[in-house]
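Following this message is one structure expressed as structure tokens.
A single protein chain has been removed from this complex, and every other one stays in its place.
For reference, chains read A, B and C in written order, and residue numbers begin at 1 within each chain.
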Amino acid sequence: MDMRSFRETAEGYSVIFLDAYGVLKSASGLIDGALEAVTSMIADGKEVFVVTNDSSRSPEAMAERYAEQAGGELLPPERYISSGLLAAQYIEHQIPYGKVAYLGKPESAHYIEIAGKIPVPIADCDGTDNLVAIVLLDDEGFDWFKDVNATLNLIRHVNVPVIVANADITYPMHGNEIAIAVGSLGTLLSDITEKTFVRFGKPDSMMFAYALARARERIPDITKRDVLFVGDTLRTDIIGANTYGFDTVLVLSGNTLPEQADLMIRSSGIIPTYICDSITT
Amino acid sequence: MDMRSFRETAEGYSVIFLDAYGVLKSASGLIDGALEAVTSMIADGKEVFVVTNDSSRSPEAMAERYAEQAGGELLPPERYISSGLLAAQYIEHQIPYGKVAYLGKPESAHYIEIAGKIPVPIADCDGTDNLVAIVLLDDEGFDWFKDVNATLNLIRHVNVPVIVANADITYPMHGNEIAIAVGSLGTLLSDITEKTFVRFGKPDSMMFAYALARARERIPDITKRDVLFVGDTLRTDIIGANTYGFDTVLVLSGNTLPEQADLMIRSSGIIPTYICDSITT
Amino acid sequence: MDMRSFRETAEGYSVIFLDAYGVLKSASGLIDGALEAVTSMIADGKEVFVVTNDSSRSPEAMAERYAEQAGGELLPPERYISSGLLAAQYIEHQIPYGKVAYLGKPESAHYIEIAGKIPVPIADCDGTDNLVAIVLLDDEGFDWFKDVNATLNLIRHVNVPVIVANADITYPMHGNEIAIAVGSLGTLLSDITEKTFVRFGKPDSMMFAYALARARERIPDITKRDVLFVGDTLRTDIIGANTYGFDTVLVLSGNTLPEQADLMIRSSGIIPTYICDSITT
Partner (left out) sequence: MDMRSFRETAEGYSVIFLDAYGVLKSASGLIDGALEAVTSMIADGKEVFVVTNDSSRSPEAMAERYAEQAGGELLPPERYISSGLLAAQYIEHQIPYGKVAYLGKPESAHYIEIAGKIPVPIADCDGTDNLVAIVLLDDEGFDWFKDVNATLNLIRHVNVPVIVANADITYPMHGNEIAIAVGSLGTLLSDITEKTFVRFGKPDSMMFAYALARARERIPDITKRDVLFVGDTLRTDIIGANTYGFDTVLVLSGNTLPEQADLMIRSSGIIPTYICDSITT
């Protein structure tokens, strides 16, 4: 497949959805030139959103973090669409008022608070009175041994929905290291209990439908055909966005290395519309 | 969980989505009283749609078949929303012009024709020239031994998207028999080739988003909160509709037997909003 | 299926293999009457062995622990056959001399020491020099968050065999609680890395072959037909022993509750030769 300039590729689209890790940033911070690339897309009149599997912090905290790294605002908070927001919407509408036990850092509880429910860390969850749901938000902020085992037994003993607010398996760390994401803890617990959990995040199409609905609030008459989705991972970003009906760019600045791209496309059968080195080309 | 009258349950909703098998019909035909139940919902001003994992025939053919069984129109063709329509939309917009090899009866090729592409049964697919996609539409209409093996080798040798237009594993037959659905053939082929296929159908949320969009063409200002989804299967209908944000009714006229309902809800962790004997109560 | 007296059932067999958890002991100690039952089998001239998925302690430590709980020796150390012994045999013969990184308590390193290799806890494993294998021995004795993530990255960066010395998914704790076993951590890591690990423990037949070979050291001419395997879990003990060619007793003193036994046999398709309440009947 031919490599193209991202700038020229994006010309035909009025809405650009960007994955975060591997597209905008790496474990060591913002990708060189990412700020300029985003600024130039906005200057060209495009609607730009970040669409990310993340439920560890609020969109406000995301925007702030990028601003620190970029030395100035990259995008305002309402431009960050996270899987946590889908989980929050679910908790707001599908779960009655009560306590929601969660795995994650205190700031991840944001998604329970905006849903109007009472967040309780798994470690503080003594008893199941008034417990209305269990949510897996982040892989940090708790004692894995004690709290993953406690979550397992809680799931076995109360019949409330279990929500995985980020479907990712791993995330990148410094220097070619990766870390186990909360989605993998969800799979571990779901396999053991043989229960079906409510999962949010790419590649499920709900994430893309939600992002499109948000873009329509700004340009009401856009269709799927106006959207370009940019991601670095075939098995989440590209297959999900393609199935939903978006054109896709696979960038080689993250998970998919330039020398592996062709082989990975052939062996997975997942075919992006375009391939670009990065959004800075 | 308490059993409720379906009629009273439906009162609070303006849009009713009905699964087909196990809700409206069984292997031996329309469920007794289904026609009256649907007629009465329509008379009450509700928007009623059938939302079904099926790509074996067109909505027109579905409507005709129900009409024969009911002795009069149950619902007009545009009220049947099938996973085949999602596949057709995908083939129309995401696949270039060319030949689409398919598994299924000739009438299932309807979904390739409305997408403006050229349907070719797998058995007639000599060579890969101009082949743009492979679609699994139906479990009948071909020689399983020859054609499933031919599909396997086609998938291995050409790198085009493979589309499974109905995610179902089995479907009911007469007298407590079941049959292997095309979704299972998709899983068999995907496991062997280790490729990711494009799959359409419940429980994926795209089916529910599509149905809601269709309902909005009639009542533009409805939200997810106005919709009641009625299904007989926890692992497709109920978990999918619930995750998408619809209230759900589990009916006990199909896959989920009355004596098993409580155990299956507890062991699966999938909790419907309501349980009713059938839509005729 | 009819319930039988264990004593009468065992009459026709000269070798008795007993699973540990759920057969001999529960989380709160030795099952009432287990000491007497074992003593009486030995008095009847039977060869009795414990065959257990366990790599957290040596056979000597197992024997000691049972002796404490029973107030006297239940069985001597050489009568305890653990999955750890299979792993040790593998590490002895299939792995060259060098460092073996492990997850587990210090006493689990016994199985690396008897194999003549150098055990190094994952947490102390700085660098990959002279690293010859990675072994998962026990779910305790390390920091899950830090050390499971460290193991993940070690597996990704060095190409040495990864050995799971106990295939179990969970194990019982006090009062209807369970804990995640090291086998589940193995599945988590194997799924993420897409690598094949070397796994030891029931239901794999190697465990049964090893136990039979040990029994033959005492009675050289016995065959599979002389062995009765007693277990509480259909999906490990019963299917494994049955496939290997042993007659099996499912006891209802552990994982399989009396009121569920029939349903579980029917739904799993795993059929024990006999069912007994416990080994004390």
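Rule of thumb we're sticking to: a residue touches a chain if its C-beta (ideal position, glycine included) is under 8 Å from a C-beta of that chain, and two chains touch if they have at least 3 such contacts.
In this text the structure is predicted, and so the values were computed from the model without any measurement.
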Which displayed chains the hidden chain touches across the whole complex: B, C
Full-complex contact with the absent chain, from B:Met3, B:Ile192 or B:Leu257: B:Ile192
Residue among B:Asn149, B:Thr223 or B:Gln260 that touches the chain left out of view: B:Asn149
Option touching the unshown chain, where B:Asp2, B:Asp124 or B:Glu177 are the choices: B:Glu177
Positions on chain C contacted by the hidden chain, ascending: 89-90, 93-94, 155, 159-162, 193-200, 204-206, 209, 224-225, 234-235, 239, 242-245, 265-271
Touching residues on chain B - with respect to the absent chain: 139-140, 143-145, 148-149, 152-153, 156-157, 169-170, 176-180, 184, 187-188, 191-192
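Methods note: only the chains that are shown with their structure count from here on.
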Contact graph of the chains (line, ring, star, complete, other): line
Proportion of interface numbers common to chain A and chain B (over half same, under half different): same
Whole-Å gap between the CA centroids of chain B and chain C: 45
Centroid distance [mean C-alpha coordinates] between chain C and chain A, Å: 40
Gap in Å, rounded to a whole number, between the CA centres of chain B and chain A: 28
In chain A, residues with contacts to at least two other chains: none
